[in-house]
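One protein chain is absent from this view; the other protein chains keep their places.
Chain nomenclature is as follows: A, B and C, assigned in order of appearance, with residue numbering initiated at 1 for each chain independently.
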Amino acid sequence: MPRSIEFERHDTDILILGSGGAGLFAALHAQQTAPAGTRITIAVKGLLGKCGCTRMVQGGYNVALGPGDSVERHFMDTIHGGKWLPNQDMAWRLCEQAVVRVRELENEVGCVFDRNPDGSLHHKAFAGQTADRTVHKGDLTGIEIINRLMEQVLSRPVERLQEHRAIGLIPTPDGAALSGVLMIDMRSGAFRLVRARAVLMATGGGPSMYRYHTPSGEKAMDGLAMALRLGLPLRDMEMVQFHPTGLLAGDHTRMTGTVLEEGLRGSGGYLLDHQGRRFMFDHDPRGERATRDVVSRGIYAEMRRNENPDQLGVFISMAHLGPDNVRRMFPGMVKRCADCGFDLAGGLVEVVPTAHYFMGGVVVDPDTRSGIEGLYVAGEDAGGAHGANRLGGNGVANSTVYGGIAGEVMARDIARLRALREPDAAVLEAEIDRALRPFAQPAGHVQELRHRLQEIMWDDVGVMRTAAGLERGIGRVAEIAGELAGTGIAAQSRAFNPTWHDWLNLASLTEVSEVIARAALARENSRGAHFREDFPEPGDLDASSFTVARRSGDAVEVTREPVRFTIVRPGETILPEGEPETLVENP
Amino acid sequence: MADNGQLEVSVWRGDSGSGRFESFRVPAEDNQTVLDVVSWIQQNLAGDLAYRFACRVGMCGSCAMTVNGTPRWTCRTHVKKVARNNRLTIAPLANLPVIRDLATDMDPFFARWIGAGGRFVPQRTRDDPVAPVRPDSPGRQAADAGIECINCGVCHAACDTVAASPDYLGPAPLQRAWTLVNDERHGARGAVLAAVSGAGGCHNCHSMGNCTAHCPKELDPLRAIAGLKRATFLGAFGKEI
Amino acid sequence: MMRPHRNHPLWFAFVLHRVSGLALALFLPVHFYMLALALRAPERLDGFLRWAELPLVRLAEGGLVFLLAVHLFGGLRLLALEFLPFSPRQKALAAGAVSAAVLVSGLFLLSAV
Partner (left out) sequence: MLDLRLYIAQRLSAMVMAPLMVVHIVVMIIAVQGGLSAAEILSRTQGSVFWFLFYGLFVAAASLHAAIGLRVIVHEVTGLRGAGLTVLTWAVFGVFFFMGARAVTAVTML
């Protein structure tokens, strides 16, 4: 290959990117399904099982195993939550397989979810659901799931490439199939091309291009940026879910943006403006207990109205429930706040809406196959299952269900995908050049650029959007992209160089940010997480369409495709006749 | 905070071969964690400072380092809690190979985790209903006591027996083994007891309690290991525990 | 040498147990040797015992009893920790073991003078 920069090669049969719920389940199922001797490799940006958002899941996992609940009911809630935009076949499979997956997690993987005194699974009520459906392990559900999955994977013959960052999906020269994935071995700084017969992308989205965001620190939309560069179609890219209560502790601390859990509002916490007034009833009769999108907009509106320069966000106040009660009910949250200097039980803690989850993603079929041979996508990287909004508890269900499916499908497909494929040398070279770019530029300040991108996205492409703001945002994001291309990094060694990876993160975030803004501009109505001040109505549900963005050359094109109501149409339900609308006392 | 608003931070730089401390001045802030300090140095002064974090809220256990001589999670350690005269000394976690600067290789730690039998062996399948487990049963309570470990390696770094005896499985893997011994659904309790009874097993623990004293999750590996010793001892005399 | 992560009672209890165990292991053979002399050369034993009347030696002997007591009670604490239902009050037990040891060896010294 005509290159000055060396790269190493590695071949495997099944390559999995990411070790969240999707990646680990894929590895496990691939190992269980594939013929003996199949090489399975899991490559991950951090340490296996110790990065990604699945580990951070607090609330729990939605599964229709609770009293009176049914897959049909879970499905209908998911469709309603998604404002009729979900791919119904994917949503159905999600709800149906969640039941199997939770049994598998308990019976085969070894997780223990909280129980009722009689020994049966405990289900709690999460907002937006018509049944008690969410299984959990205290408020640290993700740790239980990932630790147990990690043990299963670590104790099996699965090859590990830790601190390996995927930077490019490399197709075959004719572009008909995927050859492999270009990676950076972050520890040594070496490039490594890993060819595989089947590749799963499970890098987990993660909208960290917003000033306030919850996902784990290494997540930067790498997967979607790579898919975009390969020319794959992405859907629902305007759909960014904000969690209403992220901690606000200043720009200098990584604690800012992290989640204060939903349960605080659910159990009666107040949200107060800078004068100490409860404002949520101005926005919704349910007050603080309204759904995430409504509360996020309520807070955002309040923040805009607020003229006190010393206060950016609003306050959450729990003290009226009795500080000792609060300490007993939310020990983890109280301690976490105390560790960073805030008194949640007795005082006020400043909060802001914080970017939490990305509903958009690569267009896939319900078997996780993408538009190109050899590439599969699961978890937060895949679009379709959630539509305009994700129900709390459906995120981890989605990643574990579809990760498992991907593992099985890949293990079966490799019988067909026999040979390893040669890479397109030009694409490979271009990706390496792209990654090395900062070493050839005059040193600048990557972090400052990232802050600027985050401000732009928060201001112009955030909780509430307008055409003018989005257009301005698109222009400003392009400026950032331009500046980044000319910004170098001072440290020249490629080995374990976090600033290089900050640069690459920002490159991914900028690429995807543009797409979010363009998709948001294309959707001239308000559904779920997407709110247009200039088009506040949801539009005709029967004529629902979803956005599809695709890059060709340097331009991003957004088209619309009608939603196919394969299972249920707006206004209809698949619940049996006579079923109550909800089984929850106070939904 | 600081009189001059500055922290004096000494950071260990180097690799598995050699290293030394390097000094940095970092602006002090109100809500500042040790991880924020390290990040600030990387973002502003030393772009190639190697360190690791992920969740930033005490869930992933990636960010542990030695801060003023003590192993800690850094994302949830407030500077005010540990700084002495506005000084901080930050080094990589002890008892693990250093990759570079503040990042250690955690593979040996996880190898021990699996070596201690730390993996669930099923007796049911995904086609069976979920097993009933009474939350107040003594076994479940014992397992719950240690189940929230985030495998941060702080206890591993704090334990002098780990330092002295390279084969020793160490507190966190042994604690996981104890949760499995108490998990009535686990299909290989005997195998776990056998795994922790070898030359590097639980019997090497001297109950020095550094693990329990430093676990950021306030878990008690000391107690779990005592449980394993008792169980294996009784097991050797043919008594199921 | 003293690293801050060791600054807690259970670690000191461990060190005390190790030091006392080691000292006992070194002392005991000497002790056995002295006693064996009773058979082969009683007069040397008597000489030794006279030497043992010296106050300084008395004190040293007291120290050894102290070591034995420390190790004994510390050992009992460990046995209790490992074999009895676990008590979270480890620190109190460690302190108790040391005070019991002080008491016993104090008694020994008092009765020696």
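The rule is short, and it goes like this: a residue touches a chain if its C-beta (ideal position, glycine included) is under 8 Å from a C-beta of that chain, and two chains touch if they have at least 3 such contacts.
All figures in this text were calculated on a predicted structure; none of them were measured in a lab.
**Student:** Using the contact definition given at the top, list the shown chains touched by the missing chain.
**Tutor:** B, C
**Student:** Among the options C:G21, C:G63 or C:G96, which residue touches the chain absent from this view?
**Tutor:** Only one listed residue reaches the unshown chain, and that is C:G21.
**Student:** What residues on chain B make contact with the chain left out of this view?
**Tutor:** Given the touch definition above, chain B has residues 161, 164-167, 197-201, 203-204, 229, 232-233, 236 touching the missing chain.
**Student:** Spell out the interface residues on chain C facing the chain that's missing from view.
**Tutor:** Against the left-out chain, chain C lists 18, 21-22, 24-25, 28-29, 31-40, 42, 45-46, 49, 52-53, 65, 68-69, 72, 75-76, 79, 82-83, 104, 107-108, 111-112.
In the analysis below, only the chains that are shown with their structure count from here on.
**Student:** Looking only at C-beta pairs that count as contacts, which pair of chains has more of them, A-B or B-C?
**Tutor:** A-B
**Student:** What whole-Å value do you get for the distance between chain A and chain C if each is reduced to the mean of its CA atoms?
**Tutor:** 62
**Student:** Return the distance between the CA-based centres of chain A and chain B, expressed in whole Å.
**Tutor:** 27
**Student:** Take the average of all CA coordinates in chain B, do the same for chain C, and state the distance between these two points in whole angstrom.
**Tutor:** 35
**Student:** Can you list the chain A residues in contact with two or more other chains?
**Tutor:** Residues of chain A touching two or more partner chains: there are none.
**Student:** Can you name the residues of chain A that touch chain B in the complex?
**Tutor:** Per the touch definition, chain A meets chain B at residues 46-48, 50-52, 55-56, 65, 100-104, 106-110, 112, 114-121, 137-138, 140, 142-144, 147-148, 151-152, 154-155, 162, 187, 216-218, 249-250, 252-255, 258-259, 336, 339-342, 445-447, 489-491, 493, 495-500, 502.
**Student:** What does chain C use to touch chain B in their complex?
**Tutor:** For this pair, the touching residues of chain C are 3-6, 8, 10-11, 13-14, 17-18, 78, 81-83, 86, 88, 90.
**Student:** Using the touch definition up top, name the residues of chain B that touch chain A in the complex.
**Tutor:** My answer: residues 29-33, 35-36, 39-40, 42-44, 46-62, 75-78, 80, 99-101, 103, 106-107, 110, 113-114, 118-120, 122-136, 140, 143-144, 147-151, 176, 180, 183, 185-186.
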